[in-house]
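Omission of a single protein chain aside, the complex is shown with its protein chains in their original locations.
Residue numbering begins at 1 within each chain, and the chains themselves are lettered A, B and C in the order written.
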Amino acid sequence: MDFELSNDQKMLVETAQTFVKKESPIGRARKLREDETGWDRAAWKKMGDLGWMSLPFPESVGGFGGTFAEVLLIVDQLGTALVPEPFVESVLLAGIAILRTGTAEQQERLLGPMIAGDTSLALAALERGSRYDVTCVDTRAEQRGAGWALTGEKYFVLNGHAADHLVVSARTSGEPGERAGLSLFAVAKGASGVHTQRVQTMDGRHAAIVKLDGATAELLGSAGTAADVLDEVMDLGAAAACAEGAGIMRTVLWMTVEYLRTREQFGVKIGTFQALQHRAVDMFIETELAKSTSILASIKTTAPADERAYEISKAKAQLTASGHFVVREGTQLHGGIGVTDEHDLGLYFKRMQALGALFGDEDFHLQRFSSMPQFTAL
Amino acid sequence: MDFELSNDQKMLVETAQTFVKKESPIGRARKLREDETGWDRAAWKKMGDLGWMSLPFPESVGGFGGTFAEVLLIVDQLGTALVPEPFVESVLLAGIAILRTGTAEQQERLLGPMIAGDTSLALAALERGSRYDVTCVDTRAEQRGAGWALTGEKYFVLNGHAADHLVVSARTSGEPGERAGLSLFAVAKGASGVHTQRVQTMDGRHAAIVKLDGATAELLGSAGTAADVLDEVMDLGAAAACAEGAGIMRTVLWMTVEYLRTREQFGVKIGTFQALQHRAVDMFIETELAKSTSILASIKTTAPADERAYEISKAKAQLTASGHFVVREGTQLHGGIGVTDEHDLGLYFKRMQALGALFGDEDFHLQRFSSMPQFTAL
Amino acid sequence: MDMSFSPEHLAFREEVRAWIAQALPEDLATIAKVDGHFEHTDVMRWHKLLAAKGWVAPQWPQAVGGPGWDATQRFIFSQELELSGTPMLSPFGLMMVGPLIIQFGSPAQKARFLPKIFAGEEVWCQGYSEPNAGSDLASLQMRADDDGQGNFVVNGQKTWTTYAQYADWIFTLVRTDTTSKKQQGISFLLIDMKTPGIEVRPFLTTGGTPAFCETWFENVVVPKENLVGPLHGGWTLAKALLGHERTLIAAVGQSSRVLRRVKKIALETTASGKRLLDDPAIRLRIAKMEVKLRSIEMANFRALAGAQLGHAPGPESSILKIRGSEVIQQMFELAMDVMGPASLTWFNEPGVVPADQEFVGSTFNYIRASTIYGGSNEIQRNVIAKMILGLPSK
Partner (left out) sequence: MDMSFSPEHLAFREEVRAWIAQALPEDLATIAKVDGHFEHTDVMRWHKLLAAKGWVAPQWPQAVGGPGWDATQRFIFSQELELSGTPMLSPFGLMMVGPLIIQFGSPAQKARFLPKIFAGEEVWCQGYSEPNAGSDLASLQMRADDDGQGNFVVNGQKTWTTYAQYADWIFTLVRTDTTSKKQQGISFLLIDMKTPGIEVRPFLTTGGTPAFCETWFENVVVPKENLVGPLHGGWTLAKALLGHERTLIAAVGQSSRVLRRVKKIALETTASGKRLLDDPAIRLRIAKMEVKLRSIEMANFRALAGAQLGHAPGPESSILKIRGSEVIQQMFELAMDVMGPASLTWFNEPGVVPADQEFVGSTFNYIRASTIYGGSNEIQRNVIAKMILGLPSK
């Protein structure tokens, strides 16, 4: 048993900390809320130069050959300043989906420029009414000559407004709810039949509602077998939420502690009030517990599918409960200032709310793992 | 809208307070834990003399013609000292069941002596595996000459070890889970075919597992139609739990506040510690909220069946959540002394646990009312 | 004990309902239907309609325009307004400074201010908190110095001056004596917002709406006739205000609306093709919130019934602010969870989510303030610990 970081991993973390401090303090996320894209191509390129997007990909496609664990170490640090670039969307969601399904040529063509920080990607897996169920897909794919045409609507596609390529799930057969018949397609930005509506999300970022009206698409991998890959990338998204959430909680905890240490009322520092002290301690406890299960999620990203699902569901349930607790208590302990848009706390609060609602909320994950055979294997 | 007590009701409350103070302070409940019956026939007789058992019954059977609300006012007061006599069991459970179903002769014969405090009653409605579902009855009734013979087992029959008559639910037709075919029977103490095993319960009281092996019984009312009455008396039991729980919470709250006011550690009264103050305030809040819904339950005891069920379920869910919170926090704030058998707090803690587990726990009631049509009538 | 309203009260409720249904302008009704955001002008339009009907100040004495209702009528009225989703009126004139002027003001002050508050011709805001005097209000530092010519000269800063950008007047707590102990040198002063030297800067809440302002005062000259109550006696007025209409702060009506909305969303939303309301986890969470709401509602009823009989508010009423504000937050947390990923919509074009879900996210954020404003729940707990439970201070 070993929870120490390797020297390479430590260096990675330090690089990310430096990046956050020098290139992307929280003020950047605040400012980019007003931006139409919501993130910055120059920063994205810099992240590419740092090699971050290459981490989990094999050398054959220009990757570094590392593991998801390294990616998540970065994600944790990015969480501390809410770095808004589409790192998780491009690397862990669409990127891994392409890696798992695409031909060598597709991998090279679609992943290469993303790894370099020249393009970004998005995964369009969910639809209105599918909530968190990746099998609940109504979008249909039909062969049209050598290519495919997609018809349907994808909902709240993270980074869908800016991505150079979308990875879209669609049915080549079967009915919503069935695992068989799900396929993945690459759809280029501005391809014919694609109508992208930008939507603003609470956390100051953007997503898209993507209407597909016979949209030109290329099949990734073989038709009808994408369910397992969709499960995997959704689990990776959940693990990333755990990592980013851990970074957020740590930040909010210490921001709150600092406030308690300095804010005076009734002639004393409010941090002397025992009731507030105990609540800060509970924030600390939840932060530590969520950090612990975020490590769990990170380790289990490469476990066999059933173990991965079982353990990541537990971690995401913990993250959601702990994360909401920490940012809500943090707000209350800040008093009035915490509900002003001017204070950074609200940015973390909102991002945490988003992380809770993405990749399966607490109920979803509790129901998922408690319905698996492991739950009753006594 | 009026939540004032009438003068008669006020007098009733005062009488009950005096009774508790003079005749039955908490020490009596403590002492009677060691008793085989768990309660005292002389005290029971005194309660009869005070007219309490007569309250909800019509004058035709020697009753006072009052309402359930008066009964519950008494129950609340009895809760403050955990008076162990089988008041709810005899009056609201078995008593009302007999009143609703029995012939005039049966009512007079079975209720009269109970009202006078000479006999006690018990309701045997549940079985192993029925949990809180009164329709889940396996016990069978067969006609035998002019009478009936019952075969089956009744589980955790409150006061079943001491009651002079049991009111037993059994099937004259149908299968477990069906509402039709349920009938009620009176079974005399020591009747042939009745085997009573006394069981001790956590709250220092006793119940019985009653094995019926062709036990001699008399039918109450007409066969097969008892489901509605069983619903009603279970709701009355739940309302009584709300009332008794309110009395318990009030007692534990002020016992805890008194401890905080007087106990010294670190050279000061521990009630000066803000963290403990705030927790005591939350105990106070829960006590007040549960008291409020206990009034609700009391008022709704006479409402139409669906409204009664809907509202009493809400009250019992609140009682269970609030009650557990109050006694558990009370224990924690007492520190070590609260987990000793010598301290009275534990007696209240245990009785509250029992009230939570009887007449439907929180989950049962949440599920019940949220499955009713009212829940989605927007 | 009886929970039913008398026939007279039931008839009153019908009257109120019918009037609201016909009086609320169609464009406001459209917003109300989806719990949308009302602009200041919307609020004042509704204020004036209520004023014209004579229903705008239920808690005022009849002599100054109140309708002469009993406690139950006031409760019914307030609940009907909340349930129908009409614009929430600005409380600063009607509920706060108005009653204080009625109780402590001079005849001239009453004549000058009350009719315009009633008619909605002058809008008020509140100047209590300062950057270093939030929970610890008695630490306030804004000064009002006697200029010897019949005026105070006011210097300092107020914050959380809600909707000061729309206000004609502000009522303030100011320090008139800097030598005496904290509470004792404070006075209650009315200030015309058009006076030179006042600067207002609105700022956004986390809900994305401009509800709060900072307000600066630099050598603002205020005639002494604007002092309400005795000089240095402002703390008494501030405390008196806290006692007003405690039974109306549980937000039961608002919470009921949100609960109904949550159920509606859960009925309309599907997950894996099934209605979300049929998901047992969701249903139980909604049920649990209904239980909590019902318990506050009952506590509110009890307080109200006591008020109806002329009793002073009992201890049960003191819990209403704490639990009411917590429950409304939890209701919005639940609403967010029920919406799922769509809950993240943020001021988008219509159609991204159903219209009645559009503003849930904004209010979910803003409502975090409910446990902070009006005396934070921590302060409320301190007060209950001391005043009701009798727990000792150090």
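Structure notes:
One rule holds in what follows: a residue touches a chain if its C-beta (ideal position, glycine included) is under 8 Å from a C-beta of that chain, and two chains touch if they have at least 3 such contacts.
Given the structure is predicted, the values throughout are model-derived calculations rather than measurements.
For the omitted chain, the shown partners it touches in the full complex are A, B, C. When you scan B:Lys10, B:Lys31, B:Arg131 or B:His195 for touch with the missing chain, the hit is B:Arg131.
Residue-wise, the contact with the chain that is not shown comes from B:Gln332, picked out of B:Ser60, B:Gln332 or B:Gln374.
Although one chain is not drawn, the whole complex shows that of A:Thr135, A:Gln318 or A:Thr340 it is A:Gln318 that touches it. Residue positions on subunit C in contact with the hidden chain: 280-281, 284, in rising order.
Across the interface with the omitted chain, subunit A contributes residues 1-5, 69, 257, 260-261, 268-269, 271-272, 274, 277-278, 280-282, 284-285, 288-293, 295-296, 298-299, 311, 314-315, 317-318, 321-322, 363, 366-367, 369-370, 375-376, 378. Touching the omitted chain from subunit B are residues 126, 129-133, 135-136, 155-156, 176-177, 197, 199-204, 207, 209, 264-267, 270, 273, 275-276, 324, 328, 331-332, 335-336, 338-342, 346, 349-350, 353-354, 357-358, 361-363, 366-367.
Going forward, only the chains that are shown with their structure count from here on.
With chains reduced to the mean position of their C-alpha atoms, the one farthest from subunit C is B. Each chain gets one centre point, the mean of its Cα atoms, and the points for subunit A and subunit C are 39 Å apart. Note on chain placement: the centre of subunit B and the centre of subunit C lie 42 Å apart, centres being C-alpha means. Residue positions of subunit B touching 2 or more other chains: 274, 277-278. For subunit C, the set of residues that touch two or more other chains comprises 378, 381.
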